[in-house]
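One structure follows; several queries about it will come next.
Omission of a single protein chain aside, the complex is shown with its protein chains in their original locations.
Per-chain residue numbering starts at 1, and chain names A and B are given in the order in which the chains are listed.
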Amino acid sequence: MAAESLGWWGVPLGILAGTLRGSAPFLFVSLGECITEKSGKINLGLEGTLLMGAMSAYGVSYLTQDVVGAFWAPWLGVLAAGIAGMLLGAIHGWLSQQPRVNDVATGIAMIILGSGLAFFLGKPFIQPQAPQLFTFDWGSWSSTPQLQAALKVSPLFLLGVAIAPLLQWFFRATRWGLYVRAVGDSPQAALAMGISIFKVRMASIMAGSFLAGIGGACLSLYYPGVWTERISSGQGLMAVALVIFARWNPIQCLWASMLFGGAQAIGPAFQSVGVDSYYYLFNAAPYILTLVIMIVTCSPQQTLAGSPGALGKEDV
Amino acid sequence: MVNAVARRSQWQRPLEAVFLPVAALLVALLIFGLFCALAGADPIAVYGSIYKAAFGRWSAWQNTLIRASPLMLTALCTALPARLGLVIIGNEGALVMGGLAATTVGLGLGTAVSPMVVKLAMMLAGMAAGGLWIMLAGALRHYRGVNETISSLLLNYIAIALLNHLVEGPMRDASFVTKPSSAQLDPAILLGTIPGTRVHVGLIYGLIVCLLAYILIQRTTFGFAARTAGGNIRAARIAGLPVGKLTLAVCFLGGSAAGLAGMVEVAAVQKRINESLVSNYGYAGILVAFVSRHNPLATVLVAILLGGILASGGILQRAHDLPDATVLVFQGIVFLCVLFSDSFYGKLPWFQEQVEV
Partner (left out) sequence: MANRRPLYFSRRQIMRGLLATTAFGAATKLSACAPAADETTDVAAEGTAAADSETIVGFIYVGPKDDFGYNQAHAEGALAMAAVPGIKIIEEASVPETSAVLETMRSMIEIDGATVLFPTSFGYFDPYMLELAAEFPEVQFFHAGGLYQDGVHTKNVGSYIGYNEEAQYVAGVIAGHMSKSGKLGFVAAKPIPQVLRNINGFTLGAKSINPAITTQVIFTGDWALPVKEAEATNSMVDQGIDVITCHVDSPKVVMETAEKRGIFSVGYHANQGPLAPTGYLTGAEWDWSSIYTSLGEQFVAGKTLMAGDIPNLLRGGLADNFCKLSPYGAAVTAEAAADADAAKEQLIKGELVIYEGELSDNQGKAILSAGEKYEQQAIELESMDWLVDGVKGSIDG
């Protein structure tokens, strides 16, 4: 169905649509990394986890569509993605907590292993089409097809939006949240409280990777809705930046993810209305934006407010 | 008896430093062999192929060394700042900026002055550009408290975007149709190969720079100051060490190594600049730095190891019908095992002090 051209309105609409579509992977990965970093460990390997999650979700959705039908197959895929993420997280969690092992290095090695496994196992799934997750049609009130398409919201996005305040509450008000924060801020105090640092961090890293796997599922079962080896545009790595940018606050992770998701759509949106010079620089917009915001808002005294005390330090 | 104990501890540590990674490699090969067997390939044949492609003959060795040379330089971009306690992952960006600067100088000077001078100018330009780029991350960290890991990561993306923009626009050579690219550098100012081999002289640069880096960090006052500050920044400040200057200097040096790698890539391999400059040397360099525990001498060995693994990637596909992702799995297993072996330092009974009666 041909639609009337939107002209320059296409740009903000494109950015809105990009926000709704593209922020979901950032959201899940950053919330997951938030949990991990609150416990005092960095997991850079989420890029590999993201790919593994995307592949597992797509593969399981494709393989089970005849058994459970096209509606439930993608949800099984989402579950599979989370579990695959958890397994990778277990490796990272165990290894990075060994003495003298640096978590940045482990993370990078995990990116390589995770993406290698994902590509290796995912070869049979590049061609076929797997059933996708359903979407809520929040734009059905509109007669503009573009608006309708832009407002096709995925349940995963809503799930992510719901998890953010939930996580906030978890850290502030629950006992387990306290354990995580204790282990992250002051491992000595945690030991004194009788908490097993190893177990809490392991659980945090695995939980974080579970969410990151689901972030991958957003890519392959929602938008762009395919499995190929180039499906990630660095969301996993950027999510680590996001978490620090958001000061380890889950609600701010939500806003930051939406910012990044929208920024991804700036380049193509401008090109489609004819602004086509400097498109590489437009495509670099999210990164320039983040850097500028960080420069403006950080200061040597204030920057690490909120930073878990044990982050980046050798293990106790 | 006192002499015997002293002697034992002297070569205990270097021996451990060799034994553990080698043992880790063997374990990794075992695990990978298992993986290949599950994937339907014959593990023993795979081992043979890997050896053949990486170290089996002189031609394979050259393949390995060619892949290892950029890694030696880019690894320093992470290894040097790490001594100061900074985690920089901006190697890719520094390499790109170095390549851009070197190409600009090379194209600008052309043959106007003697080739030696032009090459030197290109080297200095590359090093300066890479150094300044990482120094920016260091400055942001010192003066604005911006996390240097994040800022250097972002600078990577920005550098690559800048490269693509320039190469498709202002710097584009319209006569080269293969891909948007700059004009070719004059053949007189290209870096040559080591005589008798096809390995370019970048390898020599890598070896020299790693050696210099080692001397700098381990044997000079500057290096001592940097390591002290890396151990405890507050104590260093109290002691009066100029932490800010150290940060900027170390970041500049690390970035200039990566910038030199960029210049070598352009002047020895690509002969022009385009998006092929971005071939993951930066990210691989980060891994090399960490695995070698930021020791520039060990960096050389680890770089050769990684070069060998990468060199064997092709034969796994062709001779054993394994998909291209297999070499990634191999890399991952090797590095995880080597990283894990670090935790055994001082734990194995063989290497522990035994009091002799």
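Remarks
Keep this in mind: a contact is a pair of C-beta atoms (placed from the backbone, for glycine too) under 8 Å apart; a residue touches a chain by one contact, two chains touch by 3 or more.
For clarity, every value in this text was computed on a predicted model and none was experimentally measured.
Looking at the complete complex, one finds that the omitted chain is in touch with A, B. Here one chain is not drawn; of B:Gln270, B:Thr299 or B:Gln331, the residue touching it is B:Gln270.
Of the candidate positions B:Ala24, B:Ile66, B:Leu260 or B:Ile333, contact with the unshown chain belongs to B:Ile66.
Residues touching the missing chain, restricted to chain B, are 8, 11-12, 15, 18-19, 52-53, 55, 57-60, 63, 66-67, 164-165, 167-169, 172, 174-180, 269-271, 275-276, 279, 310-311, 314-315, 317-319, 323-325, 350-351, 356 (touch as defined at the top).
Counting over the whole complex, chain A has residues 1-7, 10, 13-14, 17-18, 22, 119, 123, 126-127, 129, 145-146, 149-150, 219, 223-226, 228-231, 233, 264-265, 267-269, 271-274, 276-280, 283 touching the chain that is not drawn.
Keep in mind that, in the parts below, only the chains that are shown with their structure count from here on.
Separation between the centroids of chain A and chain B, computed from CA atoms only, is 29 Å. Every residue of chain A that touches chain B in the complex is listed here, in rising order: 91, 95, 98-102, 104-106, 108-110, 112-120, 123, 234, 237-238, 240-241, 244-245, 277-278, 280-281, 283-284, 287-288, 290-291, 294-295, 298-304, 312. Taken together, the chain B residues at the contact with chain A in this complex read 39, 87, 89, 140, 142-147, 149-151, 153-155, 157-158, 160-162, 164-165, 168-169, 283, 286-287, 290-291, 323-333, 335-336, 339-340, 342-343, 345.
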